[in-house]
Every structure is written in structure tokens, then in C-alpha cells.
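One structure is given below, encoded as C-alpha cells.
Note that one protein chain is taken out, while the other chains of the complex remain in position.
== subunit A ==
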Amino acid sequence: MKQAAYKIALPLLFLALWYSISRFGHISPLILPDPESTVRALISLIQSGDLALNTYVSLKRSMGGFLLGSFLGVASGILIGWSHFWEDFFDLAINFVRAIPKTALAPLFIVWFGLGDSAKILLIAFSSYFFTVIPTIEGVKNVDSLYVKTARSMGANEFQIMTSVIMPAAMPAIFAGLRLTVTTALIVLVMVEIVAGNDGLGYLLQEARGNLDMAIMFATLFALGVLGYCLDAAMQYLGKKLMPWRKGKTLSM
């Protein structure tokens, strides 16, 4: 109960600040809408179905790209972390391409794959790949060699070591990477929808700017926050389900 009060204190403070600035600060609603009109805009977005439709479109793109990219990232990361051959083979290529900001590739992807969903999904997949492959490689390389020795001494073959030791042992690192990747998938999504969208939450923001409708813009930002928060919570939940042995294992008291 006390903890819940602590958690909600800061958001309430922000809300109060926002309210008093918009109410008493003589700031144009073209710069800062007040909380009531933002809530009204949000309700209108919900009632018209615009919010649901655009959230669905955005979710489809970001999850499609996330699943594709992170699957390839985890699979190849395990391979690269496990074998020196593949590590040397991929090292330069991965680290070079990784250094290019993925948003800088948006124009290229649009030229290659058009203005539809495929360019957006592929760009999100591309960035998701790099955000999962690195932590996966590190996670696999950091697996305690004693676990591998133990499994090998009991007669496990390389495939069994991979599936029954390397994968579970590296899973915490992989999951930490996946959690970050979900967030970055949303970043790339919104960017690419702003640049080249005719639907989606990023497009709503762009449209609101064109219409000078700041209340809609704030309502959409709020919806994006809720979406990102829910996706992160879902990942955390999934992590707890898949790694029950890590329950209650923290450093703090």
C-alpha cells in the first residue's frame, strides 16, 4: 500500500505541474494542451476507433519486425558465440553494419521495398536483429565452462550441450537483450511511420502536427507510452515464466 503510494507520487506531481502550467501559464494550446482536452481527445480517438485501428497496424508492424529480427538474432548469436569460426567470419560485418544508425537506413529501405508494410517490417527486423545478436553472443560466451564440462562428462553430445546447457544458461542475457529490443522496435516503428506512413500511431502524430491538434498529439503519445509499457511488462512476464529459477534472485535486500 505504502509502496503503491510512492510509485504514484511522481506521476501525480507531473500531472499537477502540467495542469497548473497550462491553466495559469498563459501558454497557447498550440504549444501545450491542457489535461482535460487531452483526455477528451483520447476519448474521441477511442470512440472513433482510430486508436484501436492504428494501434493494431503499428503493433502488427512492430511485432512482425521484432519477431523476425530477434529470432534470427538469437539463432545466429548462439551459433556465433559457440564457434570461433563463425565468430571470426561475422565479426567485422556485424560490427560495421551495427554501427550504422538503423534510422539512417529508412530512405534506402523505402526505395527498395516501397511505402507499404514490408519496408517498415524489414527495417524493424533489421534493427531488432542487431539488438539481440550482440547480447546473445555475449550470453553464450559467458556460459560457465564448468556447466559444459559437466554435461560433456555425462556423455552429452554437442547438440545436447547446445540445447540443454548453452541455451538455458544464456537465457537471462538473451532476455535482457529482447527486452531492450522491444523498446527499440517501437522507436524505429514510429520513426518510419512518421516518414512514410498513411496509418499507424506514428502517422497519427504526424497528422496531428499537420492539423495543429496538440491534444490529439498528446493523446497519441500517451497511447504509445501505454503500448511500450505493456510490451515491456509482457516481456518481463514471459521471462519469469521461462526462467522460474531466477525468481527472487536479486542483489538488494
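Just so it is clear, contacts are C-beta pairs under 8 Å (C-beta built on N, C-alpha and C of every residue); 3 or more make two chains touch, one makes a residue touch a chain; residues count from 1.
The rule is simple: contacts and distances are computed from a predicted model.
When the unshown chain is looked up in UniProt, the name that turns up among "Universal stress protein", "Heme exporter protein B", "ABC transporter ATP-binding protein" or "Protein translocase subunit SecD" is "ABC transporter ATP-binding protein".
Only one of the listed residues, A:S48, A:S83, A:T150 or A:N211, touches the absent chain: A:T150.
Residues of subunit A in touch with the missing chain: 144, 146-147, 149-156, 160, 164-165, 168-169, 171, 243-245, 249.
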